[in-house]
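Worksheet for the structure shown next.
Heads up, one of the protein chains got dropped from this complex, but the rest are sitting where they should.
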């Protein structure tokens, strides 16, 4: 009696039992949502030579490097930046500080300004190189450099977006049991975890939340091991979780397929993963994605440099400036849930809820 | 003269061969190999690249020495990778938490690093000596555990502190640093490079001039003959593994003492594996290793220039792989060639008149 | 440890045949896990889900290890498995996105074999040190696939590090049997439920690749130990001079072995690409599994049955920690205490007082660890497979015997 398994998961009846959550009283939604950050007059940035130094993976990683690339592409399209006046370099696995320094130095000495380092890994090298080139404008995604006037930090409030992901998860869960899978247990990813936990618990105080990381800090293979992501998510589904939020880079693919096989749902990260080609086969389980708008930050930074108005940039790209948010593609977030989410969002923006950035 | 030719010709042949190979790959992909190689060569003079190459050479040199000590007695220490990681984090934690006068502070950090590396190597060594556990397996496993340990030690509730999105150990105070030689815009050469050179000299002297080196080589060549000659095989396994681990412990110190002053998520991994390739490339000889390390460092650092001319940087890895392979093949080809010519020479000289040596 | 197929032991004279020892070992391991899972209250230790995970995670390791077995039985050390595996992942993805999973398998084997061929040319024809060549092939495998990906995958997937998606295999389950076993498993009865859980994991969601790999193991055993070709191949790894003196084509057999080795490692790469969670090439996806495969092979004493044990142990521990996290791994510590208890009794019977005392000390330490912790720090949980492997090696007696001429360069005459 050997049968072919059909596409959907019939082979994994989720073990745990549970009923839908008892929800806390959600805040009421405000009348209007906040405005977009990048509004205003058309900026001309055609004079700029823009350099991007990506982290490992570079353009095309379907993750935050790609998001940064999208910001640059938009700048080329909207602000008249010339393609030939841009250069993109990316880091290699296991390279040392001096390679990063050389990369930034190369860009700086060839007259690129602004230069954007994508990823906190550039913090130390940018500190050094920025001091050597005081007239060059640097932007640093996910990191900051103390005391360097020409380095603009482009930081995000991932925890705030993740808070909303937690609320979504709680409302989507049929068993009041959700999970979080992180790629590598580093502070950056822990911010996602912290916000998610807080959000889920805010929405449903009795909710059960699983968490796991694929690898510990230092072993960055956790961001590119989809098979392990799959197993990790399956474990959570077996324990009863039915909505999984992932912050695991290229391993996320495995988490989506685990959700698909286990009749669970998933929440994507960084970009709107429902529309992402690499995970198209599992898009039906993606209820939403926590958006981290690196593209917006990069675009705004370029605009600010062009206008010579860096001070106008937000200190942190948070919910207020739409630096983080959630995606609604796929139509799984109905108007009611959207209203609830906007309510929480307003409270965070107003400061009535402060979201922790550490678990 | 023939002696020297036998030593220098093969690497030269190998480099030429690898360049041809990579050149062909570049041509196929539509790039211009000449501009690619040109960019790599001119990169040496740019910015801090030259000094970076020297610094990197020193680091690779130490790593390859650590590997070579094991190799000398047929111990395959794949664990250098884990040993230097553990040593780096322990040295950073200790260095950042003590206050001592300059010099002494640095020395203490160096000693701690060596001890930590040796301690991590001691586990597979003891398992091998007492339980006969194959060191290839145990060191592979220890490499994994080393990442776990370092991740644990830099947890915020252990010894770590948060720096933006990074996490790191407390910064080592300036008294623990090792000053380098500054070339202004050309960068700063790590002071630890001199230690690396001293290690190389020490390695040569030890291998060729001391009883310990003799026993090490004898064990590597024939463990049975060595034990009949009074060499205690177990002791040699233990000592050479500890020594290898101690030297491995120093790998990260040039960066730790000369630049980073802390252990963070930006830790440079993978040097231990490069060390294996370089030790083999240099045939476990201190001079050969220096050459291999320099070549490796040059390819690494100058390879960064390839991005600027639109050539995939992966060509560097291909070149490293093909150089390792073609160097050894070239040695073999040259050896066979010389053997054949020697045979012809003997044949001519002795003719058919018998003369067994 | 997982179920072992019927793999006979060496044609050595022993009272109990090797396969029986293997079955006993498996039964013992299941009994141990079963008691542990009851005592600690973690059914995950023997659940069908854990078993399935273990199978999926062990598969690439098993195939890489089998590759290592072929090469080393012919006397060629293959540290280049990782590189050949990487070549296999690239080949599988390249053929897989165009022509489907079976083509992926074929291409993976071909690409892996190319790595093997290079290793054979270097080590056999040119007499290069086996480790040098292996290290070089690891570099070349990584470099070449990155380079090729930039050339070929980038235009398709917009990502130089990833291929377009690959069609998966259909998986198969023994439906009726699985349901029955599922009922048994849910019953939570000592041993029966555990065995049922493990069996159910083994018959559920099996992909053709898994079946192929499981077949390859006895097939390799048969070829290497029961045919004249295998005898010749092994003789080359034991004493090439003797083989040569009897007219065995030493170089030919080494070539075949190393090429097959590369093909198997490549197949291991395909297993990663075709994993249901992955379904594409991704740079760095092998993550050192080639080395782990090598370790599993040494762990298994250069024999297929032992290799299966090593790969299963690693896959099991990895699956357990990934699925169930720190508490269950702690439960394993409890299992180790039980195991040590058995060893103590055994050593006392054999009047090995010192070993017994040592085992008692370790057992007490482990027990203290078990009761004092709620959960192992997550940083170490990830490396549970590594710790388990080390622990088993430290406890097990080391009668490892590698082929006598393994790693030695053979020159005729």
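Residue numbering begins at 1 within each chain, and the chains themselves are lettered A, B and C in the order written.
Methods note: contacts are C-beta pairs under 8 Å (C-beta built on N, C-alpha and C of every residue); 3 or more make two chains touch, one makes a residue touch a chain.
One rule holds for everything that comes next: contacts and distances are computed from a predicted model.
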Subject >> Protein name as given in UniProt for the chain not displayed, "Na(+)/H(+) antiporter subunit E", "Phosphoribosylformylglycinamidine synthase subunit PurS", "Heme ABC transporter ATP-binding protein" or "Succinate dehydrogenase flavoprotein subunit" >> reply: "Heme ABC transporter ATP-binding protein"
Original post:
In the intact complex, which of the presented chains make contact with the chain not displayed?
Top reply: B, C
Original post:
Touching the left-out chain: which of B:35, B:227 or B:308?
Top reply: B:227
Subject >> Sole residue of C:248, C:394 or C:408 that reaches the chain not shown, by the stated touch rule >> reply: C:248
Original post:
Which residues does subunit C use to touch the chain missing from this display?
Top reply: 11-13, 226-228, 231-232, 234-235, 238-239, 241-249, 401, 403-404, 413
Subject >> Absent-chain interface as seen on subunit B, which is shown >> reply: 208-215, 217-218, 221-222, 224-232, 339, 342-343, 346-347, 350, 352-357
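Going forward, only the chains that are shown with their structure count from here on.
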Original post:
Listed by label, which chains are in contact with subunit B and with subunit C?
Top reply: A
**OP:** Decide which interface, A-B or A-C, involves more C-beta pairs in contact, and give its chain pair.
**Re:** A-C
**OP:** Name the chain whose C-alpha centroid is farthest from the C-alpha centroid of subunit B.
**Re:** A
Subject >> Centre-of-Cα separation between subunit C and subunit B, whole angstrom >> reply: 30
Original post:
If you average the CA atoms of subunit A and of subunit B, how many Å lie between those two points?
Top reply: 38
**OP:** Enumerate the residues of subunit C that touch no fewer than two other chains.
**Re:** 160, 288, 379, 382
Subject >> Contacts with 2+ other chains: residues of subunit B >> reply: 147-148, 151-152
Original post:
Inside the complex, what are the residues of subunit C that reach subunit A?
Top reply: 44, 47, 49, 53, 56-57, 154, 157-162, 165, 170-178, 204-205, 272, 275-280, 282-285, 287-288, 318-319, 322-325, 378-379, 382
**OP:** Please name which positions on subunit B make contact with subunit A in the complex.
**Re:** 46-49, 52, 55-56, 85, 147-148, 150-152, 154, 156, 162-167, 185, 187, 255, 259-260, 264-270, 300-301, 304-305, 307-308, 313
**OP:** Sort out for me which residues of subunit A touch subunit C in the complex.
**Re:** 1-5, 11-12, 57-62, 93, 185, 212-217, 219, 221, 224-232, 234-235, 238-239, 250, 253-255, 257-258, 261, 277-278, 280-281
